[in-house]
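Selected chains only, in their assembly positions.
Chain naming follows the written order as A, B and C, and within any one chain the residues start at number 1.
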Amino acid sequence: MKKPVSCDVVENAARKALKERGVLIDDIAEIVYEMQAQYSPNLTMDDCYESADAVLCKREIQHAVLVGIELDKLTEKKQLSEPLQSLIESDEGLFGVDETIALGSVFGFGSIAVTTFGYLDKEKKGIIKKLDNNKEQVHTFLDDLVASIAASASARLAHRMRDREENKRKDQIKKREDEELIG
Amino acid sequence: MKKPVSCDVVENAARKALKERGVLIDDIAEIVYEMQAQYSPNLTMDDCYESADAVLCKREIQHAVLVGIELDKLTEKKQLSEPLQSLIESDEGLFGVDETIALGSVFGFGSIAVTTFGYLDKEKKGIIKKLDNNKEQVHTFLDDLVASIAASASARLAHRMRDREENKRKDQIKKREDEELIG
Amino acid sequence: MKKPVSCDVVENAARKALKERGVLIDDIAEIVYEMQAQYSPNLTMDDCYESADAVLCKREIQHAVLVGIELDKLTEKKQLSEPLQSLIESDEGLFGVDETIALGSVFGFGSIAVTTFGYLDKEKKGIIKKLDNNKEQVHTFLDDLVASIAASASARLAHRMRDREENKRKDQIKKREDEELIG
């Protein structure tokens, strides 16, 4: 049996593919910030960057990115057979495999991620809008992948913020308890 | 083995439950119209009503409605054990079983349905907004169920409009072909 | 705007692609029969064929079939970039985009479809086994697509059988009522 492809190779390829197609982690972080700032007053852009970066560590998302961008590029090069070539090229409204692939990796971050993904799919924000408007390249799959990563990072952050909040509360309790023990 | 519950009984119960909790098919049709009118210039409110009504014929949705409304009502009557009672009563942000149950029946109508559901979950339109603002009753599950039915009806309609369009085109072709055969 | 690809073209392409890759509707019907016969004593192979055929009328499944088989064929021809080429070629265990694409169209037939899909994915039956054992061709996506169609057709059938049963019961009641009215 052949040695399986190393995780590092897959992760690096996915990150490189995103970059080559014009998507920076900063672009994704901006969407995350826009989605989550209303719920977390102390949210920083660094939190959002960190969360988007963490999401990109998951195999499920790396695989989705590799497949989606490959299909976009093959479509650009007119290397798909018909009628698939036309379906993807025209970003046909009833074609949903792009959303399906993106959804697969969104599920990993719970129902907030799924609803945020749906929202971003309709209200194309930031880089998603830019990809959607780019008429020279095919981004039928990429826009959904970016929405997927941003949605996942948003949900991940919502959970983290809560954990942080609760821990702070626990720390405070602990500190109070410690202080009560003093003397 | 006991005779299974008849489908009619389940369907009637689900429709009655929605009505009793203040949700009319017309309310759902309005959301569907708002979501789909931009894509289908000839869309009528009757199309939207018919689509919402058709979605309610599916078992998956009827079951989801029965479970969700039951949990809302039990919560109102303080009949759930803690901490579930508090989680549902406060419509806790990280509690996602309401979305999960609603999503289960959305999947049946494809990826457009899923993204529309996500959108409606964020941008609470029409009756969903009203349910969300109602502070006297518990609608933790119902708002998602309504979003689910509206999203499913929207997706169903998108597919129907396309079918209708293509058939018209075929009819036109057929007519032209028929006319060419005349004489 | 370009005219969208006609539904008939998409449907014919999907059916042709399955056939060319060695999958007949009869093969799928056999799996459906094996899955459902235990629940429905009167089930015929014709019921199963009809159900598999009906599932193939859905856009969601046609699109999934086109994308999946395209990726299998491109992999066979070594036309994908690395590391995706190796991931698909080796049918890497942690690569799940094939299941994700297949799942997308399974959801349309409810939770029985999802669990049946999961079962078929583990216990490779009939043609799925044959595809999996075929070492000359790449069927990384196709085996999941077949499991998806078979699972959807099984769930569809379970719902149909129940409808049929209930209608028979209603007919019987109706007949009894009619007879009671006689004379």
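Going forward, a contact is a pair of C-beta atoms (placed from the backbone, for glycine too) under 8 Å apart; a residue touches a chain by one contact, two chains touch by 3 or more.
Nothing here was measured: the structure is a model prediction, and the numbers come from that model.
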Shown here are 3 copies; how many are in the complete complex? 4
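Throughout what follows, only the chains that are shown with their structure count from here on.
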Mind checking chain A against chain C and telling me if their interface is mostly the same residue numbers on each side, over half, or mostly different? same
Which two chains are joined by the greatest number of C-beta pairs in contact? A-C
Find the geometric centre of each of chain A and chain C from their Cα atoms only, then give the gap between the two centres in Å, rounded to an integer. 30
Where chain B and chain C are represented by their mean Cα positions, the distance between them in whole Å: 26
On chain B, where are the residues touching two or more other chains? 110-111, 159, 162
How about chain A: which of its residues touch chain C in the complex? 2, 4-5, 9-10, 13, 59-60, 63-64, 66-67, 70-71, 74, 79-84, 86-87, 90, 92-97, 100-101, 103-105
Once bound in the complex, which stretches of chain B touch chain C? 4, 6-7, 59-60, 104, 107-111, 159, 162-163, 166
Residues of chain B that touch chain A when the two form their complex: 39, 93-94, 96, 99-100, 103, 110-112, 114-119, 121-123, 158-159, 162
